[in-house]
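For this depiction, one protein chain was excluded, whereas all remaining protein chains were kept in their positions.
On to subunit A.
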Amino acid sequence: MLAKLYDWIDERLDITPMWRDLADHEVPEHVNPAYHFSAFVYCFGGLTFFTIVIQILSGMFLVMYYVPDIDRAWDSVFYLQNKVAYGQIVRGMHHWGASVTIVMVFLHTLRVFFTGAYKKPRELNWIVGVLLFFVILGLGFTGYLLPWDMKALFATKVGLQIAASVPFIGGWIQTLLQGSDVVGAQTLARFFAIHVFFLPAVLLGLLAAHFIMIRRQGISGPL
């Protein structure tokens, strides 16, 4: 039944080469932990991607209950965590996953650094990687405000204060991020928009660029 459906589509669109290209792509021996256990360090890139997938999935489900309003944000988070089935797990995935993502990005960066994989011809992918790192930090920063509890509020005040310390334009950056002259209703709405629409869109674009470049250039050779 499924095979027939597949054949029906394949006959019209010739989709086999699309996935074959990925499925038949060989993993070089020096990055395969089955040959050299120490090659596990090459897994951190994939693990970063995996945790990002978890963040995006769990985030999509959280927004089903979350509301970005100062009167209600905290109550909606309380409700989704304590009253909705598996709320603790889904919020837990997103909450802990955020930290795990950042740890994985860091380990991946260390691997790239110490294997010298950033050198010519892969300089551009290092730059894209740095941008990805900033976008992920941005997601962590904007997401942290969303539960709208005391920790969220003061962490954001501190973060905005740091942004304000940029020479000359700091004040503007702060007002732009804060959306107001206090950390309040408009800040929360803004951070929400940035957290669930703007940064994920940029993140996906950068990831695509990252992966296309890896396919073009291959993984850097053995040490």
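What we mean here is this: a residue touches a chain if its C-beta (ideal position, glycine included) is under 8 Å from a C-beta of that chain, and two chains touch if they have at least 3 such contacts; residues count from 1.
The rule is simple: contacts and distances are computed from a predicted model.
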{"item": "Choices \"ABC transporter ATP-binding protein\", \"Putative xanthine dehydrogenase\", \"Fe-S cluster assembly protein SufD\" or \"Menaquinol-cytochrome c reductase iron-sulfur subunit\" - which one is the UniProt name of the chain not shown", "value": "\"Menaquinol-cytochrome c reductase iron-sulfur subunit\""}
{"item": "Residue of A:45, A:68 or A:87 touching the missing chain in the full complex", "value": "A:87"}
{"item": "Touching residue (missing chain; options A:20, A:36, A:72 or A:215)", "value": "A:72"}
{"item": "Residue ranges of subunit A at the interface with the undisplayed chain", "value": "54, 57-58, 61, 64-65, 67, 72, 75-76, 78-80, 83-87, 89-90, 93"}
